[in-house]
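Step one of this worksheet: look at the structure below.
Removed from the display is one protein chain of the complex; every other protein chain stays in position.
In this document, chain identifiers A and B correspond to the written order of the chains, with residue numbering beginning at 1 in each.
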Amino acid sequence: MASIDVEKVGKIYTGGVRAVTDINLEIKDGEFIVLVGPSGCGKSTLLRMLAGLETISEGQVKIGSRVVNRVEPADRDIAMVFQNYALYPHMTVRQNLEYGLKNRKTPKAEIDARVTEAARMLEITQYLDRKPRALSGGQRQRVAMGRAIVRKPAVFLFDEPLSNLDAKLRVSMRGEIKRLQRRLGTTSIYVTHDQLEAMTLADRLVVLNGGQIEQVGSPLDVYHTPASTFVASFIGSPAMNLVKGELQGDKLVIGPAIIALGAYAPTPGAVTVGMRAEDLRVVSGDEGMPFTVEYVEELGSQRLVHGLVGDQLLTIALSGEAEIAGTMRIAVDPARLHFFSADNGKRIVGTSEAAMAVATPSPAPVG
Amino acid sequence: MVENRPFLTFLTHAFLILGFVVVAFPVYVAFVASTHDLQTLLTGAVPLLPGSHFIENYSAILTNVSAAHGLPNYSHMALNSLVMAVVITIGKILISITSAFAIVYFRFPFRVLAFWIIFVTLMLPVEVRIMPTYKIVADLGMLNSWAGLTIPLIASATATFLFRQFFMTVPDEILEAARVDGAGAMKFFWDILLPLSRTNIGALCVILFIYGWVQYLWPLLVTTDTSYYTLMMGMKRMVTAQDGVIAWNYVMAGSVLAMLPPILIVIFMQRLFIRGLTETEK
Partner (left out) sequence: MMDTKRTTFNNKLLPYLLLAPQLIITLVFFIWPAAQAVKSSVEREDPFGFSTVFVGLTHYKRLLADPNYLDSLLRTGVFAVAVTLLSMGLGLAFAAAVDRLARTSRIYTTLLVWPYAVAPVIAGVLWWFLFNTSTGIMPYFLSQFGIKWDHDLNGTHAMILIIIAAAWKQVSYNFLFFLAGLQSVPHALMEAGAIDGAGPVKRFFTIALPLLSPTTFFLFIINVNYAMFDTFPIVDATTSGGPAQSTNILVYKVYQDGFIGLNLGSSSAQSVLLMLIVMVLTFVQFRYVERRVQY
């Protein structure tokens, strides 16, 4: 068990390409951290620097109280689970689990005990004498996790461990990883590009973009108060609606529509307005914004309605039985609006929180 | 695909059988010749059916015939061929797999230069540098020695490239997992890379054994002492008989025996052989 301190860490590849810039993170003992972002955002590079598989160009990494910048991967007290499992194909499952322990000169009895324990925990006991190629994807994934568990490391590092599995297996393995981590209490860092996986697993999310941290926070914090338009569009499905608007006094103008914000308006001028699809609701009369329906996606429990307000695309999530007309009027609770700078996409701080306090809150729509 | 053209299929079989007969003909004639006495072979047309001197000819070639040609015993030459083929095979595989390991799994100064030096050997077959190579071997005092016979043939760009190519297909994560598991370079090599290379090593063994067994020009250059003669040189020497009469029955018996080991290997290890052949030449 260990905490991890990442201070001002950066990665510059030979040839000068910069992959990661100025990462600062304090990870508490036992925490489950998920690094999430689109491909090429530097999340895997960061993980590999923690593992010791990439050299650290700038800053320093501490595992526990020890600076590990120059420590070999094997001596960092970490274990890693790879995307393609990276099982040794010529060894049996048992040999795969034992290999790291044998290299560390762990006593035989201890190795046996740990392998038995891990195999039982992961329900792979009956496969111990098989070669990896005789296992299914899910079973291989379990073996890869077992190889990490037997080591009893201070930190687990997961590099997109579920992305080679089919959708159904991914969901069940996700749950299992979470359960195991809770049970073992081992500090874990998990890399994924799948925002749903990130949301469901993380104690804290680290959203990365272009090699830099966009936001760190609990899944719900990140979901409800995204720090930038990037985070807003990356976390949550369907992605948050982002439209151009203009603040005029205490009114927000979006295309043809004008929304009264009550007393609060953060800043005058052009802004990017964020609205979650489930925060939008259909209203009657001439309230709200005119919405022209283009097409509907049926999800069963929900209907995702795609359409236009003025010339801007918008998606609203309605209940499965909601009636849909060709044109409708839609509205949103001002407290649930997100404002982002039109220039740099950063959240205009305090918007919804302040609005909450000022505007008369109406009951949140069920969706 | 459903296709029913019995006549074409018949033609195909006929063509292939005819092809086999033509391809096998020289070897068949050699075998037939090895079962007749010399008198029969020298009086006009060689017969097309085996004769009755099989045991006589083969036991003669295996015992005293070669001595009459100033050669060591047949079994002695066979052993020389075997030693040469085995040493070359093992040597080539050993130095190629370590070279490929260094080139793929390490970054170090002059890595690219090392690669090109190895590559250049492709352009310098022994045939084109006969005289100076002979001179080097002579200067190093390696004429008429096992070292001279084998070491200069052990460098192998193709085997190095085969291993390099194979190592490139081994997922990076295997190495990373091994490093996290505490394996150093040589431990990784022994525990993981070598076992993973088994099939490639097997395929190369087949190809390289044949390569070593059929060597002719190099032994011809560096050995004058007949105790180092291989079967290839021995058989050639027997057809260049000084007194004018070639003992064809014995030559053919000896040739048939000399052909057997590599042919049997190709037939019984066909899969490895084909793999080795098609992969080394890419």
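Criterion: contacts are C-beta pairs under 8 Å (C-beta built on N, C-alpha and C of every residue); 3 or more make two chains touch, one makes a residue touch a chain.
Only a predicted model underlies this, so the values are computations on that prediction, with no experimental measurement involved.
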Given B:Val86, B:Leu143 or B:Met259, the one touching the chain that is not displayed: B:Met259
Residue in contact with the excluded chain [from B:Val83, B:Ala114, B:Leu143 or B:Leu196]: B:Ala114
Residues of chain B in contact with the chain not shown: 1, 3, 5, 8-9, 12-13, 15-16, 19-20, 23-27, 29-30, 33, 41-42, 44-46, 48, 94-96, 98-99, 101-108, 111-112, 114-115, 117-118, 120-125, 127-137, 140, 151-152, 154-156, 160, 168, 172, 175-176, 179, 184-186, 188, 210, 213-214, 216-217, 220-221, 232, 235-236, 239, 248, 251-252, 255, 258-259, 262-263, 265-267, 270, 273-274, 277-278, 281-282
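As a convention for this text, only the chains that are shown with their structure count from here on.
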Intercentroid distance (Cα basis), chain B paired with chain A, Å: 59
For the chain A and chain B complex, residues of the former touching the latter: 51-53, 72-75, 78-80, 82-90, 99-100, 103-104, 147
List of chain B residues in touch with chain A within their complex: 171, 173-174, 176-183, 187, 191-192, 195-196, 198
